[in-house]
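Contents: one structure, followed by commentary.
Only one protein chain is missing; all other protein chains are in place.
Chain IDs A, B and C follow the sequence of writing; residue 1 opens each chain.
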Amino acid sequence: MAKVKGRGMAAVNYPTGMNLGGDPTIALIHASTSGVFNISISSVELGQGLKTVLAQIGAEALGVPLETVVLHNDDTDTGPYCTGTFASRTTHRAGNAIIAAADEAREVMFEEAAELLEATPADLMTDGAGNILVRGAAGRSITVAEVCSAAHFVHGRAIAGRGIFFKPKSPVDPDTGAMDPDSTEAHACTIAEIEVDTETGNVRVLRLSSAYEVGRALNPRLVHGQIVGGAWMGVSHTLYETTAPYYPLVEHAPTSFSEYLMPGPAECPVIEAEVLGIASSNGPYGQKGVGEMTANSPIPAIVNALYDAIGVRFYELPVTPEMVLRALEEKASAAELPVPEVVH
Amino acid sequence: MSVARYVAPDTLEGIVAEMQEQEGSYAFMAGGTIVQPLLASGSWLPRTVIGLWRAPLGAIERVNGDVALGANARLRDVALEGLPGGLSDAARQVGGPAVRNRATLGGNIATGRGDLIVPLLALGARVTLASTKGTTDLSIDDVVDGATGEVSALAQGELLTRVMVPAKAERGVFMAVGRKAYNTPCVATVGVVANFEPDNRNVVKDVRVAVHGPQPWPQRAGPVERALAARELNAAAITDAVAALESVGDGFSDSVASADYRLKISGVVLRQALEKIAGSSRQ
Amino acid sequence: MTRSATVRFTVNGEETSIIVDPLASLQTVLREELLLTGTKAGCRQGGCGSCSVLVNGELELSCLLPIAEVEGCSVETIEGLSAGEKLHPIQTAFVENFALQCGFCTPGMVMATKALLGENATPTKDEVIEALSGNICRCTGYEPIVKAVMDAADRLKGSDEVSLVGGES
Partner (left out) sequence: MSDATVRVPQGNGPVGASVEQADARSHVTGHTIYVDDVQLPRLAHMVLARSPFPHALIRRIDLSEAEKVPGFIRALTAADVPKNIYTILGLIGFGLDEERALADERVRYIGEPIVAVIAETRAGAAEAAKLVRIDYEELPAVFDVEEALAPGAPAVTEWGINAFDFDGRPFRQVRFGDVDAAMASADHIVEGRYQMSPIEHAPVETTGCVARPEPDGRFTVWTNTQALNMSLDLTAHILQIPTRRLRFIGGTVGGGFGGKVDGMVEPLATLGAWKTGRPVKYVYSREEEMVVSSTRNGVRIYMTDGVTNDGVIVARRVRSYIDCGAYSRHTPYAVQKHAANLAGPYFIPNASFDIYCVYTNRQPSSAMRGFGVTEASFAMEVQMDRIAELTGLDPWTVRFRNAYHDGDLRPHRKPVEDATLIEAMQAAARLVGYELSPELLAMSSKPREV
């Protein structure tokens, strides 16, 4: 029973967003009488943390505490249009739409506050704790709740805003393929360390070390969650799962979780990741999409590590133990040499 | 619904009476891990489902040198019992913890494909069946037809009630290769129980080898046993034993592994099992 | 059609007596009769663990358990672990370790954790991994969940079983 180790790397980019038939996303914001800000959108939460991040963006742009922001994304009767949650587009699109809507609502809020504080809107700022202050004039401040109440019941202002982020349709030139399909590019580089059991062909991924550049991380723990979840999916995609074990044939299609092979908790590699915070040029607060890319660099890094370990290039996924064993046997018989006992 | 009646008699006699009355149009449900998914998917099931869980068939008792395992014994309890021949090891690697709290020894055997059949074959277990004609005792070898995989002994009209295994077996091992550490479908499993000559601890006196890999069902590996009979369990004997696997079957393909890989891995697992037994015989 | 029986059992401490198809799974009874939809239905094949509950303190897949076999048993579901804002330490550990994303496997994972810690208060990492081996998660990659279970074990050490007082005191 020989265990051979190997290391491999891969570097990828990933586009944020898409255009398809033109990609509009709209957000609506309105303040309640007591200073609660309702954000209405139709972008769908899949578990990636969309509702969390978009509320952070709304609170930041309005300059109000996160607890006073309530986000609704569940009803096409009240929510404005969104193309949908895919292509790592949603935080970028809905985030920018929310910033535009927040700017509009904030402008009305500052008009009301300026009237109450007898100042000009340009002199005002928010402290993020629920107050509006006059710049440079200590003590002259008012709470957001008071401003919202007065706007409703004293001066009759609607503290509300609407915002859209629109990626125009980009028809593809039939001959050159010229097109403008996305908004910015995220990047990642992954190094995989693996171990091959040359008797069974089983492959274990020991460690995945990655550096990600995904713009400013608006919520670092959620970004890390996508990196770890995507790395696991990359291991599964490279070594375990397929709906067609004998592709392109359709035989033996798995019909349950016991037949559809995915790594369990015991097969998880050590995952370490560094996230560079280089702001993008057009994402909300410099953000870039991260959700879709996080399996993409682990997959080739593992395949390259396999070459380092046993000197065999694999061109088809998934790389199953029987493919590894067959490749080792062919390599050994071809060279009539024993498999190299290389341990890094 | 195809199923019209559900009964759960609290005695074996009550179950047998129900079997009599339904003349074959019934299905047993012990733990439910097999029948419930069929119900959920709308698959056809016989008119009556007989629940076995109320009947006193779950006990595990030590009976002068043997262990009597009730058909309703849960895999969790079989796993904790420290049974020889790798029987407890096999029980421990079936499904996840919740499945082992519910799945029973009887259900595992009745499918003809359960992971516990290999160690039971290696141990030479005996099973007791109850039927309208009384109880019969027979070897586990006769429950699953080695040539066809049919669960011939449990044809309609018979209920498995008890399994007897020796409390100790000189040297036994159960080994499996799956794709994951836990809760994994197996590529191949092997069970070996061997006794050695009293005067020469390396020479095989008698050996039972069971495998699930060469064929889509678990079976005794006669050619492998013959390759080991009366020989010193050394590298040469092990190599011959592994070679003998070829004549037991040529593997089978499913979503987890292809036929030739499964046969190769059956050989790998058999060699590991025999090396483990050879290793323990030298102490 | 004699597929109807009265079954008595307790759910999260409350006596329940219900006339139901005895072959209905505990999962279907919890979700469609008692409207306790925290117990999920990811596969109905016994393969995903999202329907995990405790029956007499033991971990069970409610999709595999016919309700007839629950007669006289004590069933614990995810809804029994918290009261209003007061979470069970296991739930707090999952939240603080970001040990969930879409949340669909989470109730099953929490119940598997409760079953484990009920039998083994100081599990090793491998024991945690084996205890979770019947629960599938597609989002997190499992690492934060294993961390959360180890964290929950620390939180529970010392404090005996958490007493839950409903609502604001």
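Basically, a residue touches a chain if its C-beta (ideal position, glycine included) is under 8 Å from a C-beta of that chain, and two chains touch if they have at least 3 such contacts.
Just so it is clear, the model here is predicted, and its values are computed rather than measured.
K.L.:
Which shown chains does the hidden chain touch?
P.N.:
A, B, C
K.L.:
Which one, A:N38, A:S141 or A:S256, makes contact with the chain that was left out?
P.N.:
For the chain that is not drawn, the touching residue is A:S256.
K.L.:
In the whole complex, not just what's shown, which of A:G35, A:G163 or A:P284 touches the removed chain?
P.N.:
A:P284
K.L.:
Check the options B:A8, B:A40, B:A103 or B:V143 and report the residue that touches the missing chain.
P.N.:
B:A40
K.L.:
Please identify, in ascending order, the residues of chain B that touch the omitted chain?
P.N.:
Residues of chain B in touch with the missing chain: 1-2, 39-44.
K.L.:
If you put the missing chain back, which residues of chain C would it touch?
P.N.:
1, 31-32, 35-45, 47-48, 50, 77-79, 81-82, 85, 87, 91, 94-96, 98, 100-107, 110, 136-139
K.L.:
On chain A, where is the contact patch with the chain that was removed from view?
P.N.:
8-15, 18, 20-22, 42-47, 49, 51-52, 55-57, 59-61, 63, 66, 71, 73-77, 79, 81-87, 99, 126-129, 172-182, 184-185, 187-191, 209-213, 215-222, 230, 233, 237, 241-245, 247-250, 253-257, 260, 262, 272, 274, 276, 278-286, 288, 291-293, 295-297, 299-301, 303-304, 307, 313-318
Here is the rule we go by: only the chains that are shown with their structure count from here on.
K.L.:
Determine the chain that sits nearest the middle of the structure, using the mean of its CA atoms as its centre.
P.N.:
Ranked by how close its C-alpha centre lies to the overall one, first comes C.
K.L.:
Farthest from chain A by Cα centre, which chain is it? Let me know.
P.N.:
B
K.L.:
What is the distance in Å between the mean C-alpha positions of chain B and chain C?
P.N.:
31
K.L.:
Roughly how far is chain A from chain C, going centre to centre by Cα mean, in whole Å?
P.N.:
About 30 Å separates the centre of chain A from that of chain C.
K.L.:
Among the residues of chain C, pick out those that touch two or more other chains and give their numbers.
P.N.:
Touching at least two other chains: 45, 129-130, 133.
K.L.:
Could you say which residues in chain A touch two or more other chains, in rising order?
P.N.:
258, 264, 266
K.L.:
Chain C touches which residues of chain B in the complex?
P.N.:
Contact set of chain B toward chain C: 1, 3-6, 8, 29, 31-33, 36-37, 39-41, 49, 51, 53, 95-99, 101-102, 181-183.
K.L.:
Within the complex, which stretch of chain B touches chain A?
P.N.:
Contacts found on chain B: 177, 179-185, 187, 253-258, 260-261, 264-265, 268, 272.
K.L.:
Any idea which chain C residues touch chain B in the complex?
P.N.:
These residues of chain C touch chain B: 1-3, 5, 22-23, 25, 44-46, 49, 52, 58-61, 63-66, 68-69, 112, 115-116, 129-131, 133-135.
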